[in-house]
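A protein chain is absent from this complex, but the other protein chains hold their places.
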Amino acid sequence: MSAASPARPARFGLGFLKAFCRSPLATLGLILTLGIVLAAICAPLLAAQDPYDLMQIDFMDGRMAPGTQSMTGFTFHLGSDDQGRDLLSAILYGLRISLFVGLGSAALAFVIGTVFGLFAAYVGGRTETLMMRIVDLQLSFPTILCALLILALLGKSLTNVVLAIVIVEWATYARTARSSALTQMRREYVEAARLLQMPHRHIVFRQLLPNCLPPLMVLLTIQVARAITLEATLSFLGLGVPVTEPSLGLLIANGFEFLLSGVYWISLFPGITLVVTIFAINLVGDRLRQMLDPRGAQR
Amino acid sequence: MTPAMLDVRNLTTELVGPDNSIRLIDDVNLRLDAGEIMGLVGESGSGKSLTGLSIMGLLDPPVRVADSQILFKGEDLRRMDDERLRRIRGDRIAMIFQDPMSTLNPVLRIDTQMIETIKAHEKISTAAARVRARDALGKVGIPSPDERLKAYPHQFSGGMRQRVAIAIALLMSPDLIIADEPTTALDVTIQAQILSVVQKLARENGTALIWITHDLSVVAGLADRLSVMYAGRIVESGRTDDVLRQPMHPYTRGLIASLPSRNRRGMLLNQIPGTTPPIADLPAGCAFRPRCPSATGMCLAHPQLETVAGRDVRCFHPSLEGIGA
Partner (left out) sequence: MNARLDVDHVSKLFTRKPGMIERAAEAMHVKKPSPVVHALDDVSLSVPEGSVLGIVGESGCGKSTLGRVMAGLLDPSMGTVRLRGKPVDALSTAERARERLRVQMIFQDPSSSLNPRQRLADIIGAAPLHHGMTDRRHLADYVTEQMTRAGLDPAMRDRFPHQLSGGQRQRVGIARALAVQPEVLICDESVAALDVSIQAQIINLFLGLRESLDLTYVFISHDLSVVEHISDRVAVMYLGRVVEEASVEDLFANAAHPYTQALLAERPSIAPGRRSYHTIKGEIPSPVAPPPGCHFHPRCPVAFDRCQVERPVLRSIGASHTSACHLNG
């Protein structure tokens, strides 16, 4: 009797992509995400104006409804804000900030948390217990409150926002990485590596890490969405990114005061963009989770 | 002539793919009378477990039974409506799996599970069902059955759990039991206990039994008849003692010859070269041809199951010699 075959480990290649796209919803999510990222990267090319170049905006163009023409003759496709900035351009540039903060902080938190969790699992004993208590402590603080506190202490800046989000989010990765590593450490191939007297760094990074990645990858996509949301919340509350580098959250905040007077577009369009972005990323993350769950049907 | 307890004719199970279907088992014929024990022997990829599941109708799409006849006491299980099939399954036909936790619900007590099973098939009071459950546990050799009834599956050892699973299979006094590798994961001493229990019960109650295993030595002492499977087909079938003493199919001969007990200590074992072909990519003609010492050009055609000297063999060159001590 042969042993049960191991589940095929996810190979992140073309076959994976094809299987991924078998779900129409997930494909939509993927296309949207890629489109949004592309738009953000190409913002300088796509945007009609650079909204932060004071030479290009005219106060007289303020609060123009979507579709109206500016003084200089180009169309405010999504309207203009109270300073006369083209909202579409502002959104594109704002996406850049949102995505930079979101992806950057998620990636950094991922690296820190994963290394922390792997190390804890590998070392074991009292050190592990201590490390995991730190993780528990971090996770027991309410996210937004904690981030607000950090930003209040450090002041507003792009780096500080990234830092705050990293501090708040790393622990989730640590917990997942540790439990994943604990499972893998019981497998015989890890024992084999120890028996072959391989150095610790080999075992942790070459044996454990690649096999702990699947749940972490799923977590990453979900956490990116969370990071973007968190940044938007912080910026909306005025404690996030500085005004000179507005993210979508800040744009929404800017337009808040005008909502009730009928000038809806300043908040609405950044809001829609934010929601669509997060939704798209979540779709991708959901599909990844579905595919990497060994018990899940590969639909 | 009373119909056989189980008469499986031309059982073919396939995996339906987007472009084509792959035959996982092909043209399997089994016949079992009341009280008979049949050993269905094969290695992984032979289709033995799938045969059991096909008979029980426990296949999930995209795997399905292609046109075949599965006659249980004369009635075709495949032509029955779902309701009747459900009643027969669990009542007249029972299955035991390799992992007893396939049968046992980890969050329910043993008595709850057993009583539920009985009441699902019969109108009977809970008290009477409990008595029957306790008797069943006693029959499989579980000590202090009254206390054990109140326990949860995780409080039993592996061997005990399997015995409970067998007890559940026996609750409705079925006419046929299909056991899929039930003792493979158990220690030798426990295995012997379970084999002894099963043999006794089959004899006493006239229950027919199909014992699916990869281990020839387990069925040697238990089964009346043996069927050997390879690459989804039955390659040899006959009375156990006959097959073991004088195996006709080269695969069966190879299997028996490769057992350590059949070779001189310390010497290289007689091994069958090569590996089982993947079911999706079988060689032309006889599936065993690439590994067979007796293969000739004739073997490029498909051999049919034929009766040779009272034995069913699927081979163009069946051996008529004994295999030696």
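Some notes on this structure:
Think of it as A and B in the order they're written, each chain with its own count starting at 1.
The rule is simple: contacts are C-beta pairs under 8 Å (C-beta built on N, C-alpha and C of every residue); 3 or more make two chains touch, one makes a residue touch a chain.
Remember, predicted model here, so these are calculated numbers, not experimental data.
One of B:Pro260, B:Gly297 or B:Gly310 touches the chain omitted from the figure, and that residue is B:Pro260. Residues of chain B that touch the chain left out of view are 43-44, 157-160, 187-193, 195-196, 199, 214-218, 220-221, 240-241, 244-245, 254-256, 258-263, 265-272, 275-276. Where chain A meets the omitted chain, the residues involved are 1-9, 187-189, 191-199, 202, 206-207, 210-211.
Here, only the chains that are shown with their structure count from here on.
Separating the CA-averaged centres of chain A and chain B is a span of 53 Å.
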